[in-house]
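I am attaching a structure below and will ask some questions about it afterwards.
Below, a portion of the complex is reproduced, with chain positions unchanged.
So that you can tell them apart, the chains are marked A, B and C in the order they are listed, and the count of residues begins at 1 in each.
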Amino acid sequence: MAKILNIVETAYRGTLEEQDDTVLWLTHMLKNAGADISVLLRANAVNYAVKGQDASGLQFGDAKMTHPPEIDKDVEKMIEKGVSIYIVEEDAQERGLTDDDLLRGLRRIRRQGIPQLIDEHEQVWHW
Amino acid sequence: MASGKTITVAIMDAPYESANSTTALRIVQSALQKGHNVTVFAYEGAVNLTMKAQAPHPNPVKGTNVEQEAHPTTKDWVSSLFKLAKDKGAKLDWVNCGLCVDERGAGDWVEGPRRGGPKDFLDASNASNATLVIPTK
Amino acid sequence: MAKYLIIESRDPFDSADSEYFAELVQGIAKRGNETTIFFIQNGVLPARKGSKYNRVIADLVKGKVKVMADRFSLNERGIRQLADGIETADTDRLVDLLLEPGTKAIWH
């Protein structure tokens, strides 16, 4: 079975209406279907690994959004399931993120290490 | 209470694809809540926001069924905004661009919106206190 | 003199147009216009204290541009500490600004 690397770059695209990030959701589904899959969070998607993301409180007329996206929890669940979640250190630093801001269990990678990571996977899907 | 003021908002993004759609609906919500009239010109992909056939779905990742997941649909959000307008004595005029509807097959929509074209947007803008264009990328 | 409400939904990490746009906003303010920039969606990302683009915000503040950030977008991204000079606001406030007489609203 092919080793898959899902590279997630685009962040917060339609997440409110979807109640999640569609690529993380897809990754989770593929893992559940037996895929050998890892995730690389890069560019703005490093923010998906920030603790305490809170998208609650939306209301349109009398329609309250009772189940907002909880992307930090989605990432945590994937880590618990054994999905390796890599995060690009420079991308996090540029965005003002410190270790205290980030979830536990992430795998840090430097930009210069990405070509090797890509080489180690048979399928590389950049979303 | 109705303020007598009107805001026109043009939107272009398809549902579930962009943060813009939710922001636009938040702005409409805030305006109606304050009693302002709102005209929405839904251009291109945004005409899909109001499609009647939209249905909530369960979430197999979380193991929730349809009821537990309470997945929102944009058509329901728009319907709620029409109800809010009525409650506030304000007018929500939602114009779906007709040619955009045709090419997308998006003609069967919830109660409230009407079919129109660019001239409706221009007329609304000229008659409004403020116009905001929210484009797509 | 007019009032400008610039709504910035893009961020310089992703959009090559974002830094130029900040310059444009400064150019508008320099002509004596009362200018507000309102960060929303990913547009709030540079507002986190310590981000690489805090200096762009500092320049805007120095250039007499009023800088606001949407509270919901900040919470959504877990941004708790803001760069100096930013006021948090919501869409209720945005609607009030939109309706101030003589205001031109530009979304980016």
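Observations on the structure shown:
Definition applied: a contact is a pair of C-beta atoms (placed from the backbone, for glycine too) under 8 Å apart; a residue touches a chain by one contact, two chains touch by 3 or more.
Every value quoted in this text rests on a predicted model; they were computed, and no experiment measured them.
Overall, this complex is built from protein chains in the amounts A x2, B x2, C x2.
Here is the rule we use: only the chains that are shown with their structure count from here on.
Mean C-alpha positions place chain A and chain C at a centre distance of 27 Å. Here the CA centre of chain B is 25 Å from the CA centre of chain C.
Each of the following residues of chain C touches two or more other chains: 41-42, 72.
The set of chain B residues touching two or more other chains comprises 19, 26, 29. On the chain A side of its complex with chain B, the touching residues are 12-20, 25, 28-29, 32, 58-63, 65-67, 74.
Here chain C touches chain A in the complex through residues 11, 13-14, 41-42, 45, 48-52, 54, 72, 75-78, 80, going by the rule given at the top.
The residues of chain B lying in touch with chain A in their complex are 15-19, 21-22, 25-26, 28-29, 32, 59-61, 69-72, 74, 76-84.
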